[in-house]
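Every protein chain except one is present and positioned as in the full complex.
Up next is subunit A:
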Amino acid sequence: MFKNYLKIALRNLTRNKTFTFLNITGLIVGMVGAMLIGLWVIREVSVDRFHEKGEQIYQAWNRDKVDGEIWCWTSTPKPLAPVLADDFPEIVNYSRYSDAGNLIFKKDNNFLKGNSFFVDSTFLQIFSFPLIEGDINTVLNEPMSVVITEELAQKLFGNDDALNQIVKVENSIELKVTGVLKGLPTVTDFEFEALLPWSLMVQLGYADNSWSNNSVATFLELEKDVDVTALNDKVKNVTKNHSQGSTTEVFLYPLEESYLRDNFVNGKPAGGKIDLVYLFLMIAILIIVIACINFVNLTTARSERRAKEVGIRKLSGAFRGMLISQFLIEAFLLTAFSTIIALILVQLLLPSFNTLIDLELSIPYSQPYFWLGVLVFVVLTGLLAGSYPAFFLSSFKTSQVLKGSFKKIGSHFSPRKILVVSQFTFAIILIASTIIIRQQIKHAQNRTKGYDQSQLIYHNLNDQIEQGFVSFREEALQLKLVQGMSKSMSPITYSTTNSWGMDWEGKDQDNKQLIHRFGTDIKPVELFGLTLVAGRDIDVTKYATDSTAVILNESAAEIMGFDDPIGQTISDGPKYHVVGVVEDFIMGSPFEKVIPLVIESSASWFETFHMKLNPELNTKENIAAIEQLFEKHFPDIPFEYEFVDEAFANQYKEQERFVTLTTLFSSLAVIISCLGLFGLSAFAAEQRSKEIGVRKVLGASVARILILLSSDFLKLILIAIAIATPLTWYLMSEWLQSFEYRTTISAGVFIVASILALGIALLTVIGQTYRTANLNPVKSLKDE
């Protein structure tokens, strides 16, 4: 019996090639989309889930009221971890994790930069980052040691054994390689290439004991099965107890939640990347549903052809259950076949998809759960696509079918219309949302930046460069390679430091608004092309007192509430006097409000320097010349600069990736929907070929017939537009709420989306219908 089912299924599929092709293509396209999303989801939910002690690892977070709202953040004081471990026996181990920056590693004449972190010697005992060489219990014990990844080892030492070799770091200290790490897995949020022992930090004098300097991440290993809620109650006040006047509370948050749910709103967990995971899961499901709707529609549209078979089989003694299983087997056969093709396609497309989303996804062929997942996927999709047609087809009454009165019943089948409407509703929602997301990014990109990014580059500044900086600058200016050069606290694209502790005359002492810091050693207004609204630029060469001068941006001036800001005193540790106010400029995310900012003069510390290139020179040659000059001054330091405009544009990367993905998946949804519409209109045209023949004999033009045939479908698309428009409006308004600087949704979006949907649908239907409309009427009439 099963063989018979299989046989007729295969014959049915091979005989109706258009139908099978449409069905399979729709399913394959849908599955490829869903599988790509699936792989990404798998990766997202497995980030940092591989640590053997994963369930016991917690991170200490800070929590405090800022500006009337509870903020949560992960940088914590350095003494927090040891104190917690001392005070609470539930905490069996700890490791701090402190960014040491992109340090220069040098072996003989070979030097390169490596992302480095100071960690406690227990780090590798808590986290499961396996070592190729070295012992996890001792590698980080000695201060003058370093653990590097195999990639870094390979670059530094080539094929030589890295273990016990000496490497010079930042051209100042010599460290012994005590361990080589296997390359970090792709499913981790940690990004180190080198681990430095905490004892080295102590020796270098960076390891302060201040409870008010939040500067490191604190990871804790708890005992198994600890009641974390109770422990959280106990650890809450540890910072308050050690730091007079502090209002900051501490709480422990599981590592395994940290990647997906790192967003807190007013002190409460409020999602994070998990939202995106859910969003894309929903898109994946929608795409599969759209593909299954095709299957349902195309199968039931052909029901007249299958009806006879059902009738005969019932007369031959088939019970309904047998027919249901027969049709389900057909559906499973199709889904299984489509799944195989889809898997092959995914394998082929994966490299490009990986480039697109900047990740390294792979198909976990060797995992049993993967194959189980595929099986479940086939069964679910088969059921979703096959069960309705199976019940529908098997429900035909023998007498109706065989007596020939069946046609009347079939033609007013409305579930099919509902399905087409829902398909296009999804498709239009996706199209319109994609347009809105694009507009939002454009909107932010077109935002006035408030300074001149052209010909502006920046470079890291370390002690060595700082020492030779003045002569390097002199020479660069003299050679007219640059128009200006200045040390600064951070790149102009983002601020690295802020405080709510600044003081000024008339400050409301409850005001805990964060004010950000920026600083240069010379003429910031001139260098960055800022616009002064009051006062003047800082210039220490001209005004002796300018070593304590600051410039405010308008936002800061407004918060401070000065009638006349010039001459006011601001205390931020040292006391500064305001010499100018500049127009707001974007420092930070272009999607956010402009941050209140004070630009401090040379008294502050510096981590970066900016150069304004001479615009009269060819940029490429100019950069090469600067690099040569840099090498002359700093032979041990790689010249690794960044263009400010490029760094700025990088801030759109995440959003742009998001828009690429939504564009991709909405195109898939549209393609699948059109395949279905194509099939349906083909069948409708076939069904009505006699009517068309009669109409043509009676004198109807091809155009009239086209209108007649397409209007049915266009009505459905119009209904879909009517449903999709308010839904999209609502959903996208919610989404836009997450941006401080946002576009407004215009009616134009929906007009464009509607025209697009109607146009595509019309093309699909007409392409198919045109053939029928042009048929010689004699032929279609003779057929009957």
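We adopt the following convention: a residue touches a chain if its C-beta (ideal position, glycine included) is under 8 Å from a C-beta of that chain, and two chains touch if they have at least 3 such contacts; residues count from 1.
Simple rule for what comes next: contacts and distances are computed from a predicted model.
You can't see one chain of this complex, but its UniProt record names it "ABC transporter ATP-binding protein", from the set "ABC-type nitrate/sulfonate/bicarbonate transport system ATPase subunit", "Sarcosine oxidase subunit beta", "Cysteine desulfurase" or "ABC transporter ATP-binding protein".
Interface note: of A:Phe190, A:Tyr206, A:Phe319 or A:Trp371, the residue touching the hidden chain in the full complex is A:Phe319. Across A:Asn110, A:Ser172 or A:Ser399, the single residue that touches the chain missing here is A:Ser399.
Although one chain is not drawn, the whole complex shows that of A:Arg15, A:Arg447, A:Lys593 or A:Lys715 it is A:Arg15 that touches it.
Even with one chain removed from view, subunit A keeps its contact list with that chain: residues 1, 4, 7-8, 11-12, 15, 308-309, 311-320, 322, 398-399, 402-404.
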